[in-house]
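The structure that follows is given in the form of structure tokens.
Note that this complex is displayed minus one protein chain, with the remaining chains in position.
And then chain A:
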Amino acid sequence: MKTMPKLAVWKFTSCDGCQLSLLDCEDELLLLAGQIDIAYFMEASSRQVDGPYDLSIVEGSITTADEAERIQKIRQQSHTLITIGACASSGGIQALRNFADVTEFTSLVYAHPEYIATLKTSSAISDHIRVDFVLQGCPINKAQLLEVISAYLNQRKPQIPAHSVCMECKLKGNICVMVAHGTPCMGPVTHAGCGAICPSYNRGCYGCYGPKENPNTASLSHWWQTELGSDNATLLENFRNMNAAAPAFATQSLTFIEKNHEEK
């Protein structure tokens, strides 16, 4: 009998939502468990099989020295390693600390800051190790997760489009909320994958899937300001949320801080 490939699911600093997506695959979970040996998945099982692993799925960002060390060991034990979610791909919402003074954060929130061990930044997994595939989204789309897992099981490339949310929105037949309603929307610069849900529910995209490939963030920002009357604060809030430290969004967000200083 052929042995099943070994899967490991690892958690770093995160909300657990992306690994939960795997348990949310109610129709596919038992089927998947018949194709792959779930060797390490602490949220779902107390069974802990030692590495090496054929496929490691990593959720969360690196925020402690301990985590920075642990991810190296996981890479060494993993044939293929994919990251899931905004935390793992760009540092997540907790990367807002990267733009502030973390010592101040700690003392503002804890009575005894000396008990807390934390790094100054929250960083993406790919800042620390080689990553074979990055699945973006806050949270990820579970159908895309299954696609990535089955692609690696079958040694083919995952079919995950890198275009913008606008493409999905048009395919869905939505009316453009920005053009028709004047609602600020991050869709043009945001990675597809969610199925354009926000515009489908009459609201603008807020960029939770992070930047698409080569986004024109400056042009979108100009449009928001000149056509929709958005202020610097609104733009800053939209570029600095779940993917604040993703390079394309981080760079663009700095321009609003500079503009704010100039205006003052």
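Everything that follows uses one rule, which is that a contact is a pair of C-beta atoms (placed from the backbone, for glycine too) under 8 Å apart; a residue touches a chain by one contact, two chains touch by 3 or more; residues count from 1.
By our rule, contacts and distances are computed from a predicted model.
Enquirer: Considering only the chain that is not displayed, what protein name does its UniProt record carry among "Biotin carboxyl carrier protein of acetyl-CoA carboxylase", "Nitrite reductase [NAD(P)H]", "Potassium/proton antiporter" or "Coenzyme F420-reducing hydrogenase, alpha subunit"?
Expert: "Coenzyme F420-reducing hydrogenase, alpha subunit"
Enquirer: Of the residues A:54, A:67 or A:168, which one touches the chain left out of the display?
Expert: The missing chain is touched by A:67.
Enquirer: Determine which one of A:29, A:176 or A:228 touches the chain that has been left out.
Expert: A:29
Enquirer: What chain A residues would touch the chain not displayed?
Expert: 11, 13-21, 23-24, 26-27, 29-30, 33, 38, 41-48, 63-64, 67, 92-94, 96-97, 100, 102, 104-112, 115-116, 118, 138-139, 194, 197-198, 200-203, 206, 208, 233-234, 237, 241-242
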